[in-house]
Every structure is written in structure tokens, then in C-alpha cells.
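All protein chains of the complex are present and in place, except for one that has been dropped.
So, chain A:
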Amino acid sequence: MDAVFSGLASGFEVALDPFNLFLVLAGCFAGTLIGALPGIGPINGVAILLPIAYGLGFKPESAIILLAGIYYGAEYGGRISSILLNVPGDAGAVMTTLDGNPMARNGEAGKALSLSAIASFVGGTFAVVLMSFFGPALASYAIHFSPSDYVALMVFAFASLASLVGSNPVKTLLAAVIGLMLASIGIDANTGVARFTFGIPDILAGIDFLVVVIGLFGMAELIHLVEQQAAGTLKTLKIDKSFVTMKDLAFVKWTILRGSMIGFFIGILPGTGASVASAVAYGAEKRAARDSSKFGEGDMRGLAAPEAANNASAGGAMVPMLTLGIPGSGTTAILLGALLLFNVTPGPLMFQQRPEIAWGLIASMYIGNVALLIINLPLVGLFARMLTIPQQFLTPLIAVLAFIGVYSVVSNPHDLYMITLLGVFGWFLRKLQFSLAPVILGFVLGGLFEDNLRRALSISGGDWSILLTSWNSVILYILALLVIVVPIVVGRMRRSRGEDESPKAPA
């Protein structure tokens, strides 16, 4: 417990450094702006801005603080386009539109925005507090993980990914394998053997992480926007004078707490981020409500639950990333990749070896959440202006940002073609209902997965039974099995009783 408080104190020292403090605020502000743009969610925002943040040459803790600020800022901002436009910025904000937009149409736009800001704040803060206590405990447990335990952990991560994300488990699994395959391109670090490079010098060192992220998220998003071609501006609802009251807050306080709790724990599960968390929280709230008839027509509970959950899951997803080196969501996979670019390997040792990064990040999230609440209540009108940026200008801007980012870091024109090709590939994956988050998870984890497997088998001299020797790994394999089997069984039982299936998150 003492370690937590002394860690937090050292973290605040980092986060309150004037420059880092400025980055927290700048990141939150930029994140909210990006999140408020229709159609652009946290993952695209972080992807597009990652190379630029990297190119600025900050210290790793400063860069990660900035990127994390953009991440949860965008989770906040996403609700603005959901409520006022009925256009969710990403899959995690879909549930917010269900009751948020009807509230705005009923003339309660101001109330919906302020209520969701407070729900987001509670969810986010709840998650950071739990993270401060859970993180170090999990890290000190995971320090004893052997390579074979890591292999089991990875299997569990991909199992929960396949079972909980996307509409088709086989497609999700395949998406993850595609990511792993992309990661296997390049020179094998252990033996120096080139794999799948076909003699092309540009990919000897492997495909650059930045290129994959920008291509699959930034460029694919761009192609998607052109496909939708919303010419001109979308019609936004006006923000009115209504505001959330203490009575409203008292009415939804348990909803917010339940949503935060659900969001945090779903966020921790590897691979399952805001989209699953908000869907589960919404479904649970609807089932728990005594009178659920108004859900979908502007019920405050239906707005508060998913908003609290998706911000809590953003915090929850950071826990496995920081402590195990296994990202809890697509966006944290990008953050993990960002840390790797700085030669920082997140994992159980990070709390001891690089406390300024681990604790600095956690402390910055406390500050960021408060800052977001403060800038979101009065400035919501300013952010709502972002919704009126004409699409025909926003779309080219995304391409320009992507090009600046890739070129300024790598300075290789070859990579510009690469992001375009990956963008086309990513767009096809999206159109065919593959989710992209597993691809990036697979890509980030590919090296780690292979290294641990090879290390484990080196230890055992090629005997595969080492994978099943420790209790940690056996339990993880059982959990992996459960996470696949339970949803299938529950689904069957529901169907046989003739109930609706619970809302499955789009990814």
C-alpha cells in the first residue's frame, strides 16, 4: 500500500512538471476535438497523431502522457457527435447514441451533454483509482511469469478477443493471425534469417509499426469517409440551456457506478475495449431497470451507463498494457507500440525500472480526468463547432496528417505507398466485417508471442509439455477455454428460452 502512495507521489512529480502538465492539457483538448469529429474515434485519432508525437522528439514519458491524453480525451469527445449528430465516432460510442440522441431531440441536449460529461468523469476516475491499486499488485505477481506462462497469457488474450469482439469469431481470429503474420516479416532477431522479405531492402527490418497503424486506421478511415461521402455539413442539434441537476445525478448514481465497474473489468480483459464494455453496461442497465420502457427514447440511465463504462474501460485497458505488456484494447495496442518505439518495454518490470513512465502516466490520468471535466462543461459549444467542419475539407486533412506523420518519422517515400496499400487492405477488412483492432493487437504482440514460445522451448530443449507445467499457465488455458465456451452456451440457452440475444458489440 505504501508503495502505491509513494509511487503516486513520484508520478505526480512527473505529471506536474510544467511541460508535462501542458501536454496533458493539450492532449485532452486535442483528443476531445478529434473525438468530436464525426466518424473519427479514439483509435483513429491516436493512430493519426502517433507519428507526429513521436517525431517531436519528446522524452518517452512526455510522449506517452500526450498520447494517453488524446486517447481518453477522444473517449470524452466521442459523446458529442453521438448526442448531437447521432453519428458515433467509433464502435465504443454506438451505445451512447441510443439514448443520448433522443434526449437531445427532446430538447435536453445540454442536459445530455453535461450528464454524460459527469458520467465519463466518474467512470474515468474510478478506473484510474482502481488502476493505481491493481496495477502494481498485478505487476508484482506477473514478475514471476515464465516464458511459458506468457504463452498461455497470449493464448488467453487471443481467445477472449475471438470470443468477445466482432460479429464472427473466425474472422476475428483470422484478423489477429493476419496481424501476427505481418509481424513475422523481416529479419528474425534470434538467427538473422530474413523471412518473407523477397529481397526488398525496405522491409528487411520488418514493416514499421507506424506504417501499419497509419495505414490500417488512418488511411482506411479516410477511404471509408470518401465512400460514405457526406457532402456538406451534417445537421447538428442545437445545444440548449438545459443542464444536469443534482436530482438527475442522484437518480443515476448507481447506474454510473455499475457502468464504471463493468467498464473497468471488461477493459482489463485483453483485447476487449470500449465497444464491448459500453454494450454490456447498457444491456445490464436495461435488464436491471424496473421500468425499461423508456430505454432508447431518451432515458438518462441509458446514456449514463455506456458513457461511464467506455471511459472506465479506457483506464481498465491500460492495466494489462502497463503491467503485463498485453494491451487491453486496440487503442492501448497502439500506445504499447508507441512505448516500444521509445525502446521502453511495458511489462511487470516497468513499475520498478521505469517508474517515471508507469506512475507518471497514471498520475497524468488523474489530472487529465479533472481537466476534461472542467473543459467539457463550459466549452462543449466550442467542441460542437467541430461538427460543422465540412467533410470535403476534413477528409483531405486526414490524408495530409497521415503523410506528414509517416514522412517526418521515416523519410522514406516507399512508406507512403505502403500506407495507401495497407489503407485499401484495411478498408476491405472493414467492409467484410473483420475488425481491425485484432490485427493491430496481433501485430504488436507477434514478436512477444514468438519470442516467449521460442524461449520456453529452448528452456525445455524442445519439449512442448513445458507449456503446461505451471499452475499459472494451466489456469490461463482453462480461462481461455471458458471465455470461448461460456458465451456459446449462454447464447444457446437464451435462444432456447426464446429471449433476445444480448447486444453484441460491433468492433
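Basically, a contact is a pair of C-beta atoms (placed from the backbone, for glycine too) under 8 Å apart; a residue touches a chain by one contact, two chains touch by 3 or more; residues count from 1.
We take it that contacts and distances are computed from a predicted model.
K.L.:
Using the UniProt record as the reference, specify the protein name of the hidden chain from among "Proline iminopeptidase", "Methylaspartate mutase", "Tripartite tricarboxylate transporter TctB family protein" or "Succinate dehydrogenase hydrophobic membrane anchor subunit".
P.N.:
Spelling it out: the chain absent from the display is recorded in UniProt as "Tripartite tricarboxylate transporter TctB family protein".
K.L.:
Given the contact definition stated above, which residue among A:9, A:170, A:205 or A:468 touches the chain not shown here?
P.N.:
A:170
K.L.:
Consider the whole complex, including the chain that is not shown, and state which of A:223, A:274 or A:350 touches that chain.
P.N.:
A:223
K.L.:
Quickly run down the residues of chain A that touch the omitted chain.
P.N.:
Spelled out for chain A, the touching residues are 52, 55-57, 167-168, 170-171, 173-174, 177-178, 180-181, 184, 188, 190-191, 193, 195-196, 219, 222-223, 226-227, 229, 231-232, 390-393, 395-397, 399-400, 403-404, 407-408, 411, 413, 416-417, 420, 423-424, 428, 431-433, 450, 453-455, 457-458, 461-462.
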